[in-house]
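Reviewing the structure listed below.
Note that one protein chain is taken out, while the other chains of the complex remain in position.
Naming follows writing order (A, B and C), and every chain is counted from residue 1.
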């Protein structure tokens, strides 16, 4: 197996001397020793839904609130998100809870607006190779969370990140969210091996999203913990106060209690086991 | 195997009474009994390259010239296309040869410009689920060629087309270009079964692109002919006067002579065998 | 894309001077200019079922009767075939119709028995890398039909054939039967590009099985014809006098009338278009 070499990635590639990149936003450090927890509902639906969730996220030690205001949906007839109203709600809840906010940008014409509300711009799987969008977020100074395409190779993913860095923005966080597989008992296959592979190839932080990968709440916690132990810098999980009534992806959302338990386990894991993957970095 | 039903696709779905859609542009009919040939270089490189190719395409009975002015490339360091200069060349060559022009649009801010030059707007595989882009081409009156994503299911593909029709543009041509497979002897796997499946589910025309699917010139002709016999409304193939010096995808480009031979065979097939796939439509 | 070279396959690889292998059984030539039609039920169920089908196969110009006596089933609780009784029925019907018989061998302890009844031993997809079985059929003088594994690369498939030739049996026919894909509208994805790829790499004949690949009777004819035009040496299709009551794979079985129509079309295609794929062989 001949592998594409690090040299392919002049900006995102890790050279031997280089430290890992740590992306700091206010007091939160992504890529540092402590894993970061990003959590929240798939889509922002209402003040109450968002606030209830955010409070639990904050109390349990989560640092970043996720929530979609603009939703890329397979069908044009599905709920498309609250748009600007959703952004307003995210901002309100941010002010009340102190959480940072990550939200998706699908349309490059929305970037300017969204950067007024969000601390991190998410590029979703479907847009991983939307190069004009990558270039435009690359011109901002806002950190970007770049999800892996549902069928992207690691080379394609790192080169997508390269577009953002090449445009001037060095603050990119990679997010593994599963590749397409059998769609029998899981929605996708979470490729946890991507974590140590990326750690070896790149200086960028990498987190995992076991909610979209698996599509089932009961699989989220085991895979979240597995990802952390494999070296991930954090997790992004979906949480909803009432998953059965969610407008989007309720099946894969943790309940508030389920989330609290998971957050506790991640913190315990991080403390007792560390995030040492020295062999990967050699 | 329970299959998503036609009802999922209110606008692109075929109901039993509905005739197939025929998309007419000037004198060319796509979706009618005669298969359409779209051919040309991967990327527009120069007047000479484009003109030499186009003359052969026209002489051999091709009706539509393909050529990329804006190229979505995996790496930001690869040749990205000539941009507006490429569009100008396409227009010149169109005027000299009478061929129609299809070219890719990646950035919704370019739509207005490109529609001044192109007869068909191509949405590439990587943008199949770029919904803002789909909506914007849906607001034009220009026919759209929608390539299947490298890993898209047929349901996702038809729902992407649904976005365009829902926005107001009924002139959509689907293009099967291969799904990701083993990448050993072929770049992708051309899913020819998509042709009769789409014919059964939808009234939209469907063509195939064996050049991107296979990645090798010697596989293009057998698969182009196979697609036509399976019921495709046309083919899109890459042709270059000098494949070894192409700036993009030379390995999969037919030579001018190779193209002439293929065009002759397609015309012979179409005449002697027809495009009857009656069983598919029942 | 660096490709495994022909040299990997000392016995099945095609060298430039070598003619294609033609496998002759009685009056039937496989790999010669005329495509061969193998047809019959998935499983042998009764004398009446088999005889009714075989008569139609013979009348329509089919040369080889397929029918499973030993069936590899995903579940141990599914119908496993009639075993020796099925072999007896195949032989009876062979004598009455003059058709040759191909049937699957799953267990190497059955080879001696089955060779008394069958003209061609089929190795199914699940056993493509069952090396002891390959070696044992390699020690017989009976032609072997080697189906591609559901997820086998072409290299793995040719090396599996290499096991048979290396054991002494040169009479191997390859059969493309689809690779695992989305399982949405088709059971598998028929990789028609395997036909010209194999023609380029190997001297062995190759046929296609669109019944297992697609899983739906309405897709069988378009893909069978597509495979022939792409250069296949024949097709294997499932036919049943009463598909709705088949004990196995009824959904993908052609009716007797459907089969007659397809056989006529294949013969017409073969005559009017030939099987010329000269470019592949260069």
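The rule is short, and it goes like this: a residue touches a chain if its C-beta (ideal position, glycine included) is under 8 Å from a C-beta of that chain, and two chains touch if they have at least 3 such contacts.
All values reported here derive from a predicted model rather than from experimental measurement.
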For this session: Give the residue, chosen from A:13, A:83 or A:196, that touches the chain omitted from the document.
Result: A:196
For this session: Sort through C:103, C:127, C:211 or C:252 and give me the one touching the missing partner chain.
Result: C:127
For this session: Tell me where the left-out chain touches subunit A, residue by residue.
Result: 1, 3-4, 153-155, 179, 181-187, 189-193, 195-197, 200-201, 213-215, 218-219, 221-223, 225-231, 258, 261, 268-269, 272-273, 277, 279-280, 282
Problem set entry | Where the missing chain touches subunit C, by residue | 8, 10, 72-77, 106-109, 126-127, 129-133, 150-151, 155-156, 159, 162-163, 166, 180
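Keep this in mind: only the chains that are shown with their structure count from here on.
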For this session: Could you put a whole-Å number on the gap between the CA centroids of subunit A and subunit B?
Result: 34
Exercise. How many Å are there between the centre of subunit A and the centre of subunit C, using C-alpha atoms for each centre?
Worked result: 47
Exercise. Just how far, in Å, is the C-alpha centre of subunit C from the one of subunit B?
Worked result: 33
For this session: Enumerate the residues of subunit A that touch no fewer than two other chains.
Result: none
